[in-house]
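Reviewing the structure listed below.
Omission of a single protein chain aside, the complex is shown with its protein chains in their original locations.
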Amino acid sequence: MTQSQGPAGAAPATVHGHAPTGFIRKYIFSLDHKVIGIQYYFLALSAVCVGMILSLAMRIHMVWPDASIPFFGAIKPEQYLTLMTMHGTIMVFFVLTTAPQSGFGNYFLPIQIGAPDMAFPTLNMLSFWTTFLSFAVMISAFFVAGGAPLSGWTNYPTLSAIPLAGPGEGLGEDLWLISIALFCVASMMGALNFITTTLDLRAKGMTLMRMPLTCWSWFITAILGLLAFGVLLAGGILLLMDRNLGTSFFVPGGLVVSGVPVQHSGGSPLLWQHLFWFFGHPEVYIAILPGMGVASQLLSTFSRKPIFGYKAMVYAMMSIGILGFMVWGHHMFMSGMSPYSAFAFSFMTMAIGVPSAIKTFNWLGTMWKGKIRFTVPMLFAIGFVSLFVSGGLSGPFLAQPAIDIPLHDTYFVVAHFHLIMGVAAIFGIFAATYYWFPKMYGRMMNDTLGKIHFVITFIGAYCIFMPMHYLGMAGNPRRYSQFTEVKYLAPLLPIHKFITYAAIITVSAQLIFLFNFFWSMKKGKKAAQNPWEATTLEWTTATPPPHDNFGGVTPVVYHGPYEYSVPGADKDYIMQTDPAPVPAH
Amino acid sequence: MGLALLLIIWLITFFSSYFFVAHAWWPHAISASAPYIDHQWHLTFVAMGVIFIMAQVTLGLFVWRFRDRGDTAKASYSHGNNKLELTWTVLTAVLFLGLNAIGSPIWAAERFQPADQGAMKVEVTGLQFAWYFRYTGADNKFGSTRPELEDASLGGLSALGVDPNDPTSKDDVVSGILELPVNTEIDLTLRSQDVIHSFFVPAMRFKQDAVPGLMIHMHFRPEQTGDYEIACAELCGLGHYKMHGIMRVVSEQDFQKWLAAREADKQ
Partner (left out) sequence: MATLTPTLTVKQPKRRGGGTGDIPHYPGGGGGGGRGDESPDYGERLRRCRLGLAVGIAPIVMLFVAFSSAYLVRQGLASWDLRTNSYINDWAPVRLPVLLLVINTCFLLISSVTMEFARRQAARLAALAPVTAMPGIADDEPSGFPWLGLTVVLGLAFLVGQVLAWRQMEAHGFFLSSNPSSSFFYLLTGMHALHLLGGVVALLYASVTFWMNRPPESRHIVIDVTAWYWHFMALLWLYIFALLEIAH
């Protein structure tokens, strides 16, 4: 094998890597980041289908508590809470932490920085299969005696610590904890890979400040994951010990549950909350940052304009990441925690609104005087901005403890996090799917179906989650299986019905996406190598990319990723690998 | 498509905003601290509302105005504007941190200080799935409780496991309804027997978690008579949705009559 020799330390000009043969090495235990990315994506796709069906069953039960729902039958209050717990858990972990980061990040981070694969491909493969195992364990909780837990995805003790406190809090809860522990380990391994890859495998000329913002978002998200998941793992281990080994980290003394005195003593439920939310708050930024990266990428590409304020966007994401570790107490204003610390957390939480606002201004600035092409990915990117604004602006209410007093644990909070995570982040995933589908499968997804999917989902999501603000203002608590007992909730029932109808329609519309996705894989219009006329490295390579991504020729990068509409250039875009000069900036 | 998007975004903005203001969602408030909380809400609401409308309207406008019209002209080439960045960063920071600064004294007044000296003591206990309220009686002291004495099926003092051998528990009264005299500062002690519950009275703009292992002191002051519902606001198990109660605010005389009647019932 000959090799072109460059000076020691420079990226080599030739790359060798024998593509695997055989079905098992190629598709099951593949070490190729592209296959692993798709494996993660399909895991998330399965998870989101389960999560959405659970939410539909929840919504239907809430407004018709006595109805028998297809497949679920008549749902008892404890079963509702189980559906709710698993809905939250599956969506947050197996969809929002998986698809944007482990799915698209795995596939496209190496390509966008000009690398032939991730730094540690075997570790990558292990990360996926550990995540898969975690999902299998999570689903198994449904089928054991007592069923899946009902303590919410937040899993507060002592409800989650004492098996008698509720159905599903026995074996189901232990399986939940084991699943989450596995997920933590898988995520830490994945984060290690992402960070090492970004720092060490960039191609020649790809400086950090020339990376696409998607790569920055995956990098910062990986750092958040690296530091946050260890704390969740610690909490999970302590809770497993309290439940099974007789320790008392979280359970105080003197309790009586279902008439039975509890043997633990001296622990504190608040200790769990601190550990959980120290992880939990960075987790929600893990869920949204990749979507922000994708939005930046798409808004620039389809406005034919450089991103407005690239450096500001990078620093904003870094600030969000750092501040994200300092705000966890805003989930605990009502918890019995010291009111003085509430003061500090509130300040930091308002502060984190600033970089988020900067990003929004910059997205608008990117579109200003642009030349917008309404491709389906662009529609979802625009939708992302709208939804992020809507969801983000309810934050400053909850961030102020005095206002949080009436709003905590009401539907106002449900509206806030769903608009950001349950819609904006999902729009990020949709946008990325429509955008990168041609590169992954060599075919375009159907444009008309995509537009219909967008319009119904965009309007539908607002119809579902905007009214929840009003419900919260009216004092409607969350996690109620039905509204028949608390009298002041009766007049709010018509709004719940409206939300349920909107949910049924919106969830049904996702079938359009599923159909489009699978049909286009085989029957979609064949895609050119760079159908979007975009500038980043994945569009310089074949479709789908070969095993080592660049067919033996490592790319050399000459400038940043968003050189659109450069004055004097013959086309309105200049690829990162094109040595043509661009104005200094 | 640009026009369609503009219309969709603008209509969503219009209808969302309309419903925010067209209906009085907030329950009628009767506590001394409610006006301050409600005022802070309104201040934040106006600020966020203006930003919401401006941002969405701008987004809709931009996607229509800067659509590709099919001509050969290129988009404007710009990598940003540092002065503009600085300006809107500073403005946002001033707004957000300013709101925080204005709202902080309200939180401090609510939570940093204990109840007034002469406040009436009421103990609120949450358990799966009911609220119990205990009054001290004339000695202004709560009798001690023992977990092994708890028996919810007997209700009243037994539900809380009040120790009959403790002399201070002789005059304790337990009620399933929170009866309170109007215009009196109430010193609440929140406890839980099993899991975390949360004592939420929308009309008082009051909420506080009842945490096992903690005795949490809070205070409030109802300023109007009437019946007001209490809801549990922390997931506590399968009965969470039906763990509600009633706060009944009556005149001082009516309250004394009620308390006396409950004392008499105990004999």
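So that you can tell them apart, the chains are marked A and B in the order they are listed, and the count of residues begins at 1 in each.
The criterion applied here is as follows: a residue touches a chain if its C-beta (ideal position, glycine included) is under 8 Å from a C-beta of that chain, and two chains touch if they have at least 3 such contacts.
Computed from a predicted model, the values in this text were never measured in an experiment.
Chemist: Taking the entire complex into account, which one of A:65, A:205 or A:253 touches the absent chain?
Modeler: Hidden-chain contact among the options goes to A:253.
Chemist: Taking the full complex into account, find the residue in A:121, A:293, A:329 or A:545 that is in contact with the omitted chain.
Modeler: A:121
Chemist: Have a look at A:105, A:172 or A:267 and name the one touching the chain we're not showing.
Modeler: Answering carefully, the residue with contact to the hidden chain is A:267.
Chemist: Among A:75, A:109 or A:191, which residue is in contact with the omitted chain in the full complex?
Modeler: A:191
Chemist: So which bits of chain B touch the chain we can't see?
Modeler: Residues 144-147, 191, 213-215 of chain B touch the chain absent from view.
Chemist: Which chain A residues touch the hidden chain?
Modeler: Spelled out for chain A, the touching residues are 1, 3-6, 8-9, 11-18, 31, 110, 115-123, 188, 191-193, 195-196, 199-201, 226-231, 233-235, 237-238, 241, 245-249, 252-254, 265-268, 271, 274-275, 278, 548.
In this text, only the chains that are shown with their structure count from here on.
Chemist: How big is the gap, in whole Å, between where the Cα atoms of chain A centre and where those of chain B centre?
Modeler: The separation of the two C-alpha centroids amounts to 30 Å.
Chemist: Could you pull out which chain A residues touch chain B in their complex?
Modeler: Per the touch definition, chain A meets chain B at residues 76-78, 81, 150-152, 156, 158-159, 162, 165-167, 251-259, 261-262, 267-270, 303-310, 312, 334-336, 339-340, 342-343, 346-347, 350-351, 353-354, 357-358, 360-362, 364-365, 367-374, 379, 382, 385-386, 389-390, 393-394, 396-397, 399-403, 405-406, 408-410, 451, 455, 458-459, 462, 466-467, 469-470, 473-475, 477, 479-488, 562, 564-567, 572, 583, 585.
Chemist: Of all residues in chain B, which touch chain A in the complex?
Modeler: 1-2, 4-5, 8-9, 12, 16, 19-20, 23, 25-27, 36-37, 40-41, 44-45, 47-48, 51-52, 55-56, 58-59, 62-63, 66-69, 73-82, 84-85, 88-89, 92-93, 96-97, 99-100, 103-104, 106-108, 110-112, 128, 147-148, 150-152, 161, 193-196, 198, 200, 202, 205-209, 211-214, 216, 229, 231-242, 244
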